[in-house]
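Note that this is a trimmed complex: some chains were dropped, and none of the rest were shifted.
Should a chain be cited, it is by its letter among A and B, assigned in written order, with residues numbered from 1 in that chain.
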Amino acid sequence: MSIEIIFFGQLADKTGCSNVVVDNPGSIDALSMVMKMQYPNLATAKFVIAVNNKIVFDNEPIEENAKLAFMPPFSGG
Amino acid sequence: MQLKNIFQEGAIAAHFIAESIAKHATKTEIGGHNIFLGQVRADDIDGKKVTAIEYTSHVDMALEKMHEIREAIFAKYPLTCMHVHHSLGVIKAGEICLFVFTSSKHRKAAIDACAECVERIKAELPIWGKEIFEGDGYQWKVNN
């Protein structure tokens, strides 16, 4: 199963793309590792990951069809 | 669930704010309104002048979060109503990019709820501002 990941704000600058499709690595920690290997600039970036519009705080498993978002610190307003 | 849209493309016009205020004249149980407006600053950063901020958002997530914030604020304060508008796209220095409008019978609820809503919007909504320099270049805005 492949999943789609969207990079927001300065993370898209760092990855050079706003979204990418990868094989589901099964968990948040595994995904984070895979992405940092694929995009070395992410290794030093601050970000949180949201699954289906909710920020994840733990190493959750990633379900099929999950909507993944990598988000840098917010700066609205 | 139909979520209220808070986003609009481009700056928030002064006459839009006026129309929002005027609409409340029929709500004669209101005694106080509080409004916060965020305006884009022409900051000088190491000699480079900010001419605009380009806002992007994880829109559907932001609307869900805003709904949650709205519910929490209505549960906490006796408000008559609350309206939130945030710009997306390029907003020039001097233009309005955020409009938070609260109303209540007695002033304290409107004043406190508005301040709390602004803080939560800045801290919790997935929105990003890209500060565009005069001539060339940009940097990503950081909220304090």
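Criterion: a contact is a pair of C-beta atoms (placed from the backbone, for glycine too) under 8 Å apart; a residue touches a chain by one contact, two chains touch by 3 or more.
Computed from a prediction, not measured in an experiment: that's the story for all the values here.
Taking the complete structure file into account, the protein chain formula is A x2, B x2.
In this section, only the chains that are shown with their structure count from here on.
Chain centres here are Cα averages; for subunit A and subunit B they lie 27 Å apart. Taken together, the subunit A residues at the contact with subunit B in this complex read 6, 8-10, 50, 53, 69, 71-77.
Only residues 38, 55-58, 60-62, 64-65, 86, 97-98, 118, 121-130, 140-143 of subunit B touch subunit A when the two sit together in their complex.
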